[in-house]
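Note that one protein chain is taken out, while the other chains of the complex remain in position.
So that you can tell them apart, the chains are marked A, B and C in the order they are listed, and the count of residues begins at 1 in each.
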Amino acid sequence: MASRFDVVQDAESRDTYYLNMGPQHPSTHGVLRLKLHLDGETILSVDPVIGYGHRAHEKMAENRDYLQFLPNPSRVDYISGMIYNIGYCQAIERAMGIEVPERAEYIRVIANELNRISSHLLWLGTFLLDLGAFTPFLYAFDDREKILDILDRVTGSRLTYCYGRFGGVTLDVDDLFLQQTAEFCTHFKTRFALYEELVIDNVIFQERTVGVGVFEPDLIQKYGVSGPCLRAMGQANDVRKDEPYGIYDRFDFDIPTQMAGDCFVRSLVRMDEMRQSVRIVEQAVKDIPDGPFIAPKVPKRIRPAEGEYHFCVESARGNFGIYIVSDGSDIPFRLKMRTPSFANMATMPDVMKGTLLSDAVAILGSIDIVVPEIDR
Amino acid sequence: MAFVKDILDGTKTLLTGMKVTLNNFRKPSITSKYPIEKIEMSEAFRNVIVLIEKDDIQSHDCIGCKACERVCPSFCIDVDGERPEGMRRMRATEFKVDFALCSDCGLCLDVCPTDTLGYSKIHDETGYNRSDFVYDLLDPWRDAEGPTVERLRKLEEEQAAAKKARTVKKAAAKKAAAKKAETETSKETTEETPTNKNDAENNDA
Amino acid sequence: MSLLANIDGVRETTDIDHSAQGFHHLHVITLDALVPVTQTFFDNGFYLEMMTCQDRREADGIFRLVYQFCTMSTPQRHLVHLDIDPTTSAPSIAHIFPASDWLEREVFDMYGVGFDNHPDLKRILMPEAYPDGAHPLLKDFVDPESKGEADGQSV
Partner (left out) sequence: MPSNILHFFDNFWLAIGATIAIVMAYLSVNAIMLIWLERKLAARIQRRIGPTRGPFGLVQQIFDMVKLFSKELITPDHVNRVLYLIAPVMIFAPVMALCTLFPISATWVFHDYSVAVVLLLAISGVNILAIFFAGWGSNNKYALLGAVRAVAQNISYEIPLILSIIPIVMMANSLSLYGIADAQTGVPYVLLQPIAAIIFIISATAETNRAPFDIPEAESELVAGFHTEYSGMRFGMFFFAEYSNMIIVCGLATVLFLGGWKGPYLPGPVWFFIKVYALIILMMWFRWTFPRLRFDQLMKFAWMVLVPLALINLLITTFVLKLI
């Protein structure tokens, strides 16, 4: 463990104690409980207790047909609900061989990337809130509200989107949407300076994050870390590039990576990801063709052929996989969601060991967990 | 000296941060006084569903087909319908939505065969019980239901009559054409029978 | 596939159309082969992407454990099927992939499948005080709190 604080090995000889962080705690992002074994303020071991937000989505999937499960994925991770919702649609479309019209694909990309930016902005705000700065939270929410307003006009929702449909999207976007999106991109590019001056460059922020919560490289393979946490360890892996889904292979964007694997570079990676998302949105807005927004012929009954299907998308938190076992009927035999936060959270006992109580808060904030996503 | 430089650099970043907050201090606020100022909901805004008035029948056009009830993932819609006497068209007799369960997915709108479902613009309803959110969508239409059915019946009769007239006219035209053809070519006259038969069927319906 | 060729207990290996189903290879293995197979995947740089279970007791009288291994860079996704008898438990692979610690706990929680040599096998998503024998994702699960009524609304 490359910790800057020596862990007292013989905990017996010192007075140690257990601290229950959560399930209701300001910085556990919902209802997560960390059983911390502490020596003073140094963490000896962590035992995350999850499941407080379990809503049995997988059981619900086995009791509903494929169409009726549509509102559920966006509730799994409500911060980047659009990506989940559309990811589920794409999974079914591939299983059923439904062709999606060009325009719908572009709309989906724009919606996905706007959602990714809004998710990262929420992360930025709450992370800084965890570090004790309140103001960046509201600046981030200012920008996030702009995205929500744009998406609200076409999707009708602000958080738990149910915009995708098998074969397209619910509602066509109009010119005003595209214009607003383009305007937002221009505006948002000027906001990076603010975030950098106020947050990233700030000496206190750097003190709090540089070298804190380092993910050792072997955690990648052991735990299947994904998303910005992975890219902050120098691995340029992104499902959008590795197994391009939808029309992501048409866009020109980079995968930002950093080497250090600590809280600070995770922040940098996310900031860069927002820049890349803006790039994708701008290309998509420029190239969006006319045409139908939903496939004219979608099978009335969604019955994928018997077999097993896996589809993964890059959510704002990492590799989100949907594993569907079909027995040829209307209802999924088994639907399992591989959520990125679950894997990232599983690393916490290793990462938090030997850090301070304040670092635990910073680390939790920096991996950007969404607790309901872990609990499903 | 690195020590002093660190302190100076750090101080500089702190001052930059304070400059940012000062700049924002000078700008006007971007929030609205929500409960005082009403917020306009967007066109597509999803809330509890309502029955939309259709222009041609001046009322909702729910035929109680239960398609929305079947597709609803939250099992929150309760529809019933019956056929008023002497009419072809069904009318809904019950349409209840438990909005406390609704997940705003919009699948009911997708499946509605008559496109009579839409979203209401209410966005800030509160209640003390879950039962406060059970909406009876037929409520605004119930008073006018009698006259509406009468009007619809009349409309249907008119439509049927018009259709009949159309088919009769069509048949007559066909007949005339056939006659014309007959007189012109003086060939077989078997064409008449099927048209007559169609006519009879239409009248029955 | 040569990767698992010389491991006993790999009964069947089939290639799957990745563009349609998302997997590249399917392996059906026996109970004894799980640990060597997992070790082979670990040694070859795969990570455990997902692990779950299917309740196939009604049709085949088995639980099917599903392991999904994937490589980091250009994805090579291997699906591993391990059919076990409902009365037996499976070996834990948590000592190779710590990720499976939580995943196995989830399978135990949801299906009641036991895992030998698991470091700390207890419920993960359901409350720890949840009644013994109540495993929500079993097809014949009855909610212990609903006093015998069937769970969920049937479609």
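Just so it is clear, contacts are C-beta pairs under 8 Å (C-beta built on N, C-alpha and C of every residue); 3 or more make two chains touch, one makes a residue touch a chain.
What you see is a predicted model, and the numbers here were worked out from it, not measured in a lab.
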item	value
Among the chains presented, those that the missing one touches	A, B
Touch criterion as defined above, residue of B:Ile7, B:Ile122 or B:Ala181 at the omitted chain	B:Ile7
Among A:Tyr139, A:Phe188 or A:Tyr245, the residue in touch with the chain that has been omitted	A:Tyr139
Residue touching the undisplayed chain, where the options are A:Ser74, A:Asn115 or A:Asn202	A:Asn202
Contact partner of the left-out chain, one of A:Val31, A:Leu128, A:Val173 or A:Leu335	A:Leu128
Touching residues (missing chain, whole complex) on chain A	17, 19, 25-27, 41, 128-135, 138-139, 142, 198-199, 202, 204-205, 207-208, 356-359, 361
For chain B, residues in touch with the removed chain	7, 14, 17-18, 20-22, 24-25, 27-31, 33, 36
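One rule holds for everything that comes next: only the chains that are shown with their structure count from here on.
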item	value
CA centroid of chain A to CA centroid of chain C, Å	25
Centroid spacing, where centroids are CA-atom means, of chain B and chain C in whole angstrom	45
Chain C: positions in contact with at least two other chains	153
Chain B: positions in contact with at least two other chains	none
Touching residues (chain side chain A, partner chain B) in the complex	64, 67-72, 75, 135, 139, 142, 149, 152-157, 160, 162, 165, 170-171, 194, 197-198, 201-204
In the complex with chain A, residue positions of chain B that touch it	9-11, 13-14, 16-17, 19-21, 24, 30, 42-46, 71-74, 103-107, 110, 119
Footprint of chain A on chain C - complex, ascending	19-23, 26, 42, 45-50, 52, 54-55, 66, 68, 70, 72-75, 77, 79, 97-99, 101-102, 110, 123-127, 136-137, 139, 141, 151-155
